[in-house]
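Of the protein chains in this complex, one is absent; all others appear in place.
Our next item is chain A:
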Amino acid sequence: MASVYKTLSADGSRDKDTAERKNRQRVLILSSRGVTYRHRHLLNDLYNLMPHSRKEAKFDSKTKLHELNELAELYNCNNVLFFEARKGKDLYAWMSKAPNGPTVKFHCQNLHTMDELNFIGNCLKGSRPILSFDSAFEKQAHLRVIKELFTQVFGVPKTARKTKPFVDHVMGFTLADNKIWIRVYQVSESEPGKKKSAANGDDEDVDVAPKKKAKGGEFDVSLVEIGPRFVLTPIVIQESSFGGPIIYENKEFVSPNQIRADLRRAKAGKYNRRSEAQTDSKVRRGDLGLKTHGGRKKEKDPLSNDVLFA
């Protein structure tokens, strides 16, 4: 009876308000086929950090990405985080608001998973992170879109099913070198008095400080990194979800394929230059008559013995 009463009483007035004010997000996390173990581990780490996410089996297509929309709908997800592996080494991350976009495609670099980073930080599985953005995200339109997407994808909504209370980790997004660097830290609080007294034996200072802070309810906050680490380079923003016109394209992005090809070509170029120089010098020597075969015949020296004493 109590529950019935509760639902009845709750329905009437509050629901309208709260529905409007609620932040409902669900993220579908999945990867394409051909990911390496590191990519998979990164995906697992993110899945662990995001209690509002739903993991799916590897997606089998790299061209028909629009099918992901249906998949998201199937699982009631309004965000999709899709990792696309190329050539078994490059990782691209697609972030999309599911039914009607926008979609951002990132190139994922420098990724280190929790497993390989031996950081001592740890946090509750399912606690909600604080998202810390660089203020540079506010400056440009495409960065604002990206920031909004990050907030919705990585931010855990209050009402998500598996969340735990308390805020014990922070996720940092920083723009540097036109790339977005992502770090996850644990928030560790310690009473400043203890720490200080351990650090230095000066009694007066230590006694005064904590009293002041204790009144304000302040603690010393420090961060301990948890992992994973990765860097995202925005490449393209599409207007709708996995489709639609391109509304932003990063001109400075050079695809890793291109870089590899350039490196190879540079090596080949070296060889080409050398062999060219070789043929050049051959021809030149031929023209000067320094060669036995081919080229110009050497002019007869009018003062040579053959001429003088013929």
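Keep this in mind: a contact is a pair of C-beta atoms (placed from the backbone, for glycine too) under 8 Å apart; a residue touches a chain by one contact, two chains touch by 3 or more; residues count from 1.
Rule of thumb we're sticking to: contacts and distances are computed from a predicted model.
*Asks:* Leaving aside the chains on screen, match the unshown one to its UniProt name from "Methyltransferase-like protein 5", "Ebp2-domain-containing protein", "Serine/threonine-protein kinase BLUS1" or "Glutaredoxin-related protein 5, mitochondrial".
*Replies:* UniProt protein name of the non-displayed chain: "Ebp2-domain-containing protein".
*Asks:* From the list A:V35, A:L81, A:L111 or A:I226, which touches the chain that is not on show?
*Replies:* Only one listed residue reaches the unshown chain, and that is A:I226.
*Asks:* Quick one: which of A:A72, A:L91 or A:M114 touches the chain that's been left out?
*Replies:* In the full complex, the listed residue that touches the missing chain is A:M114.
*Asks:* Touching residues of chain A against the unshown chain: what are they?
*Replies:* Against the left-out chain, chain A lists 20-23, 48-49, 97, 100-102, 114-115, 118-120, 122-138, 141-142, 144-145, 147-149, 151-152, 155, 157-158, 164-168, 170-172, 174-177, 181, 183, 185, 187, 189, 217, 219, 221-223, 226, 237, 239, 245-249, 251-254, 258, 261-263, 265-266, 268-269, 272-273.
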